[in-house]
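The complex is shown incomplete by one protein chain, all other protein chains being positioned as in the whole.
For reference, chains read A and B in written order, and residue numbers begin at 1 within each chain.
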Amino acid sequence: MHSVRVGLLAAVLVSISASVGSGSPRAAGTSSEARPASSEGLAAWQQVYSVLTHPRCLNCHTATNYPQQGEDRHRHQFNVVRGPDGRGVAGLTCATCHQGATSKATGGPNCAECHKGANLEATGVPGGHGWHLAPLSMAWQDRNNKPLSSAQVCRAVTDHTRNENMGGPELLKHHEEAALVQYAWQPGKRPDGTARALPPLTQAQFVEATRRWVEAGTPCPQQ
Amino acid sequence: METYKLMVNGQQKEVTEDPSTPLLWVLREGLKMTGTKYGCGIAACGACTVHIGGQAARSCVLPVSLVNGRPIVTIEAMAEDPVGRVVQNAWVDEDVVQCGYCQSGQIMAAVALLKSIRKPTDKDIEESMGANLCRCGTYVRIRQAIKAAAQQLG
Partner (left out) sequence: MPTASMSNHSAVSRRGFLKVSTAAAGGLLVSLHLDWVAIAQQAPKPQVYPPDAFVHVRPDGKIVIRVNRLEFGQGVQTALPVLLADEMDADWSQVTAELAPAADVYRDPVMGIQMVGGSGSIAHSFQQYRQLGARTRAMLVAAAAAQWKVDPGQCRTQASVIYGPNGQSAKYADVADAAASLPVPQEISLKKDSDLKLAGKKVRRLDSRAKCDGSQKFGLDVDLPGMKVALVAHPPVFGAKVKSFDASGARAVSGVHDVFEIPLVRGSGVAVIAGSGQPNRRATAAS
């Protein structure tokens, strides 16, 4: 029931934001110039930010040539590295260990909708479809592995030159549907059998906060 | 229990397994192909490395239900593979092995490396091979053999 209501709300909000968005010209760069930053929009952003800087997300949104692991975000064991396109190196791609469902066809719609599954949970190795690092343009920590500020992350996430040209609706879709984003809420168990920590919001809350933020024009805090 | 059609070393095989059975055990016990080894069961050592869809993959954590028709290649096929054969010969020429338990995985990783980077540098070798563990410590000869194989492959 809840999901039906959310879906309906989503349909309404998306259509509102789409009609609003198409009306106002967007400059390349931050979207905060499109409308005055509302306190609701900024509050929604803070909620989004709280998820983005959780280890489940931060561990792959690094500024270094390696991913991180664990709640303490230590450098990923075995010296695994980013590689030329964030998927590891020949002989040791991310997918060498972190496997997920694929379908016979390459590409296509969200394969993970039907082909669910990841590594055997008893092994403690998390998996998911298309495991890879976020590009360096989407690093949310500095090179000393310190999370960036709310303003810095907001600017990064809304910068079309850095975010693969995603506008509000695309960001919302990314937060809702991307396989590796979904992973954050089903991270499986550690090798010792304990459950990995989840982000501070449920995925539904996260998507809802993203929607409110997009609807408010993706405002960013000033600093 | 489900029945899966697997393409292993170019041959169609049919197995009936629990969907969560890792590919490693399907190969070793279901198909009696013991060349791929069990070292840790948590993708930490690389002894279980096979190629799936042309990429190195650790079979100990991959449920057979996720293979989904992608071709599987194991150490048993390396003698017939143009890169695999050269790598094996380099391994023999350089006297790489000691106990040998890790070497199936090492060779599978090395072949994946050489198929992608024909002239790997020391850094390439370290990054690609560094997560294949060898308790006997044959790493220096592994590196030499990879370079010799690269030389041979031209």
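In this section, contacts are C-beta pairs under 8 Å (C-beta built on N, C-alpha and C of every residue); 3 or more make two chains touch, one makes a residue touch a chain.
Just so it is clear, the model here is predicted, and its values are computed rather than measured.
Visitor: Any idea which chains on screen the missing one touches?
Guide: B
Visitor: Among B:45, B:61, B:97 or B:129, exactly one should touch the missing chain; which is it?
Guide: Once the missing chain is taken into account, the touching residue is B:97.
Visitor: Just checking the interface: what residues of subunit B touch the absent partner chain?
Guide: Contacting residues on subunit B, toward the hidden partner: 17-18, 20-21, 25, 28-29, 32-38, 74-76, 78-79, 88, 91-93, 95-101, 103-104, 107, 136.
We adopt the following convention: only the chains that are shown with their structure count from here on.
Visitor: Calculate how many whole Å lie between the centre of subunit A and the centre of subunit B, each centre taken as the average of the chain's C-alpha atoms.
Guide: 32
Visitor: Spell out the residues on subunit B that touch subunit A in their complex, using ranges where they run on.
Guide: Per the touch definition, subunit B meets subunit A at residues 20, 22, 41-44, 49, 55-58, 60-63, 65-66, 68-70, 109-110, 112-113, 115-117, 124, 126-131.
Visitor: Along subunit A, where are the residues that touch subunit B in the complex?
Guide: Residues 77-81, 83, 89-93, 95-97, 99-104, 115, 117-120, 123-125, 127, 191.
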